[in-house]
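Every protein chain except one is present and positioned as in the full complex.
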Amino acid sequence: MDLGILWYLVPSVLMFACGVYGFVTRKNLIAILISLELMLNAADLNFVAFNRYIFPGQMEGMIFTLFAIAIAAAETAIAIAIIINVYRAIGNTDINEIKKLKF
Amino acid sequence: MFGNILIWFVIIPIIMMAGLGVCRNSSMNAIRTVMTVCSTALLGLAIWLCVDFLGLRAAGETAEMLYTGSWMWYAPLNIELAVGVDGISVLMILLSAIIVFAGVFASWKINPLPKNFFLWFALLSTGVFGFFISIDIFTMFMFYEVALIPMYLLIGVWGTGRKEYSAMKLTLMLMGGSAFLMLGLLGIYWHSGPEGHLTWNILEISKNGCIDPSWQRLLFCLTFVGFGVLGAMFPFHTWSPDGHASAPTAVSMLHAGVLMKLGGYGCFRIAIYLLPQAANELAWIFIILTGISVVYGALSACVQTDLKYINAYSSVSHCGMVLFAILMLTQTAMTGAILQMLSHGLMTALFFALIGMIYGRTHTRDIRQMGGLMKIMPYLGVCYMIAGFASLGLPGLSGFVAEMTIFFGSFEHTDLFHRSFVIAGTCSIVITAVYILRVVGKLLLGPVQDEHHLQLTDASWYERFSTVTLILAIAGIGCFPNWINETIQHSFVPIIESLTQAAI
Amino acid sequence: MDITLPILILAIPISMFLILGIGGVKMSRKTAGVLGILGMGTTLTLAYTVAFTYFFSGDPAFIVDGVRQQLQVFDVTWLAFTDTLVVHLGFLLDPISAMMLVVITTISFMVHLYSWGYMEHEPGFQRYYSFLSLFSFSMLGLVVATNIFQMYIFWELVGVSSYLLIGFFYKLPSAVSASKKAFIVTRFADLGFLIGILLLSFYTDTFNFMELTHNPEGVLASTGGATFMGASVLTWALVLIYVGGMGKSAMMPLHIWLPDAMEGPTPVSALIHAATMVVAGVYLVARMFPVYLMEETALLFITCVGAITAFYAAVVACCQIDIKRILAFSTISQIAFMMVALGVTRPGLHDGMGYMSSMFHLFTHAMFKALLFLGAGALIHAVHSNNYTEMGGLRKYMPITHWTFLIGCLAIAGIWPFAGFFSKDEMLTAMFANNWIWGAWMTMVAGLTAFYMFRMYFMVFWWEENPHYKEHKPHDAPWQMSVPLIFLAAVSCVSGFIPFGELVTWNRLPYHIHIDPQVATTSLIIAAFGIGLAAWLFMKRNHKPAAMKNAMPGLWKAANRRFYWDEFYMFVTHKIIFNIFCRSIAWFDRHVIDATMDGFAKVTQKTSVAVKGMQSGSIQAYVVWYFLGAVAVAAITWICLL
Partner (left out) sequence: MDYSQFSAMIPELIVLGIFILVFLYDTFAGSGARKADGILTTVLFGLGTVAIFFAGTVPQECFGGMYVSNSITLALKSILNIGVFIVLIQSLKWTDSDDMTLRRGEFYELLLATLFGMYLMISARHFLLFVIGLETASLPLAALIAFNKKHYESTEAAAKYIMTAVFSSAVLMMGLSFVYGLSGGSLYYNDVAAAVAGGEMSGMLIVALTFVLAGIGFKLSLVPFHLWTADVYQGAPTSVTSYLSVISKGSAAFAFFVIFVQAFGAAYPEAWEWMLYGIIIITITVGNLFAIRQKNMKRFMAFSSVSQAGYIMLGVIAANSIGMASMLFYILVYIFSNLGAFGVIQAIENQSGKLSMGDYRGLHKSNPWLAFAMTLAMFSLAGIPPFAGFFSKILIFTSVTASNSMALYMLVLIALINTIISLYYYLLVVKAMWISPEEPVVPQFRSALSERVGLWICVAGIVFIGLLSPIYQLLTDASVADAAQLFAWLG
């Protein structure tokens, strides 16, 4: 394995970790959504890096990434819609406000 | 398929359920008619089966199981609906039919929801009969569970006292037992034959005899404990006192009378028969447990004050005797076990019927609050005494024959271990006498405790009918035991053979 | 022999039981009584026919070259335990069973007749007669048993009939507890019997008496010299079987039920607890005698138990005030006498005369003891009390009772020419022959017997008139009760002259009785001394008895309380077994076993509450669980793979 790939993999793992960290610490739903995007992009980065370094002869990783970006966009769209819904219901987007359903 | 007589033992209860389904909840007469007709049909069929079976045997029919039939059900897993009976099953079927018959009359005035009561009752009967006719362990297990679950509703809805607690406890403990059992049966199946010839059929498994010893040990423990829970084996018996105390009359009858026999029968038919090597090796563990049951149940019964508790503990003792005898692995002891099953089934059913009738009048089951009932309701008193005498092993009634056969069979072992347990077992008959006479003395004899009881009436016609049926059966076995011996002796040959072979 | 008569002998009583038991409710008293008496009368006739045919017809079926034969008139299979170990029900005819048939039917018929008067006003009259029939059936079945298991079956049945009859007055708590006690104590003894049978039949592979007794050496050999705790297996078996006999025959220490059994109606006491059932133990040993001869240890055990019991019961009888209790202890003492006589029997000593004398005493004792009990019944009937303190000076009011009772007392005291003299004399001779200690000891008991019987006699019929008689004048009983008294008194007078040795011996060869003058004189003197002492003390009202009582208050009280055996048993059963064992087991069951099962449920419930924080409602917490869960899975797999 070419060591050069690590220059991409390590940041992507870090990105993923940041995303997770952001998800569990931020209070605002929008910020959390941004963290999610970070995680998704980390995965995309992985795909691209693997494709470029390990399987340079074909495009499967790249194409997967394209689909993944589209999917992420769709997810974001729906998430935003629901966040708006939340905002309408409780007047803010604080994640700590939406834990009525429990136990 | 419908040409096989055995199938009808399952079909009739189903017809019973269908018939009840079209009855209206309020029309008691229609419900009673359906129940009477169907339970009579069952009894008649059982008697016919018994007679015909003896006829076939007399005619020299030597196959292990008669009236066999098998229909492929779940072919990918070789699950069949296989039926067949030997002498033991025939007697068990007869017992069940008698008790179902008596149970219908004992619950003649059940209230509320008579229709639902009899629906579940019929489902329970389906399970019981199905269990006894099956020779495929899958279907056997299925019917076994079919018989267990209606208990929850029967006790929960129509019971008395802490019925919710008791019903739940009973159901969960029995299901716990059947969890172990299920695993044991799976193990048996996957070792039942050479690759590609796996089977659930008892006869074939036994014929193949290829379960290796290390697995046998595990499976034996699993299946024996599984069935043992239903057979009220120490220390898995505690569902019995609470369950019986809360159950309505007919349910107690059916449960103690027939359902607990499923445990003994299963231990015998599956644990011992299919796993002979482990049975030889590990019987001692369970002899200790069942030996404890026998004495322990009897001693516990001595200090109870609730009639049903007394009887429940007495059942622990008597059913312990069944398992104890089975584990002795001698033909005579096993014959005794079967006799004890019959005897215990009938007499406990009678006991519970009477307790229900007494409770229905006095509204208490506490023996300290009753007394002198013999004067007030002589018929019930006499019946209770007969049941008591049967229980303490009076010659001429069924208990004596069974216990004696067990003791003589068990005594064939010459080692100190077996003999000490047999002698401990014989002690239980004295303890039985103590608690039975204690109850009889407090409940029936002596001065009348409660003035209000003086107005109570004696048994009505349907109650008399129900009890007389049972008493006749008890006395019949007690006076003429040998025909039972003749019915079942053939059935032990293959079991004893496989045990001896395994011992070599 | 034709099997009709034997079958009828058994069938009539049992059908009477069923007819009176089931149909009794719809029947008048008179019908029930007449039916019962007729039934028993028929049985009596049949039994006499059978016995007389057996003894006196000289038919080669019954006697060959002077040897009386044992024959199984019929023997049908009842239950096959194994191929060889099969229980039969049959009818064994031999000297002792023929004799017992006579005894049982005679006494039973007398009691049936007597009860018609005695029980006239009691509720449950029909039930009473049906139980009597049940008892007669069981007892007859017991004595004609062809095998030890049949005997056990009927043994249990007589036990239950005894239970039913003792508890006949079921509204009285004392009767209920007495019946319970009787049943449980004998049941406990039967446990020994059962284990004995288990052992014996395991080794010999048969239950049949004839097979056992005709080849006792074979029985001994079959055990193969096995021993357990120092004694041979056969000894164990025989002793255990004898324990069953001890229970039924009220030997120490299992005697405690018999005095209490007097709670039953008096005719029942006469039938069951004096004449028939209580001698079942003696009969059992006699039946198995050749086998017992194989193990002298067992016989020694029997002798010792008998000797101790005889003395104990005699002493206690001296200090009772309830006349039925006195008779009960006297019964225990007399049965012990028979036991000792059996125990000392050896073929070499007077050709086994002890056996013959024991059977002889069984016969005569049945007659005079039944007479005494029925007489006591007449007394109780007259004064409505069991205690002699309520009686006194009755001889003028109840002449028939008085004279018959006196005959009974003389008979039991062993005064010539009454029946007891002959049988007792033979027994003492046999005992002296074995060892002078037994003879001397039992002679002393015989003296005590004379003393306490006459103590009672004088207290009841002499002493002084009870002031109550002025209000309620006692009188003799009606004819139904008097006839049996007179009949039995007559029998007690003459039965001593029956040539018993010609009829019943251990080897069924005739034996010529000859009175041993030395023994006879001694026992007569001792008996006369006992009677004289009793007369001196109790004939007229005086202060000597009270003075004696006060001189030894502890002894009197202890003897009056039967040396505290009942208290001891009460302590063991109630305090130790019931309170300590049963209660703790019941407690253990509820609080340990059951609690464990409930504990599983509780633990599940508790865990369920404990883990609920996992579902906190916060998305971030969910994600933490999710992510950490995934990491944990990966980590664990990773570690495991390494």
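Chains: A, B and C, in written order; residue numbering restarts at 1 for each.
In the analysis below, a residue touches a chain if its C-beta (ideal position, glycine included) is under 8 Å from a C-beta of that chain, and two chains touch if they have at least 3 such contacts.
In this text, all values refer to a predicted model and were calculated from it rather than measured experimentally.
Taking every chain of the complex into account, the absent chain touches A, B, C. Touch with the chain that is not drawn comes from one residue among B:V157, B:V382, B:V448 or B:I496, which is B:V157. Of the listed residues B:F53, B:F101 or B:Y189, the one in contact with the hidden chain in the full complex is B:Y189. Annotation for chain B: contacts to the undisplayed chain at residues 73-77, 79, 113, 116, 138, 141-143, 145-146, 149, 152-153, 156-157, 163-164, 167-168, 171-172, 175-176, 179-180, 182-183, 186-187, 189-191. Contact between chain C and the absent chain runs through residues 601, 604-605, 607-609, 611-612, 614-615, 617, 619, 621-623, 625-631, 633-634, 636-638, 640-641. Touch with the hidden chain on the side of chain A covers residues 16, 19, 23, 29, 32-33, 36, 39-40, 42-44, 46-47, 50-51, 54-55, 57-58, 60-61, 63-64, 67-68, 71, 74-75, 78-79, 81-83, 85-86, 88-90, 98-103.
In this section, only the chains that are shown with their structure count from here on.
Separation between the centroids of chain B and chain C, computed from CA atoms only, is 37 Å.
Here the CA centre of chain A is 96 Å from the CA centre of chain C.
Chain geometry summary: the mean Cα position of chain A and that of chain B are 64 Å apart. Residue ranges of chain C in contact with chain B, taken from their complex: 25, 77-82, 85, 149, 153-154, 156-157, 160, 163, 167, 170-173, 176-177, 180, 183-184, 187-188, 191, 194-195, 198-199, 201-202, 578, 581-583, 585-586, 589, 593-594, 596-598, 601. The residues of chain C lying in touch with chain A in their complex are 612, 615-620, 623-624, 627. Residues 169, 172-173, 234-235, 237-239, 241-242, 296, 299-300, 302-304, 331-332, 335, 372, 374-375, 378, 389, 392-396, 400-401, 404-405, 407-409, 411-412, 414, 422-423, 426-427, 429-430, 433-434, 437-438, 441, 444-447, 481-482, 485 of chain B touch chain C in their complex.
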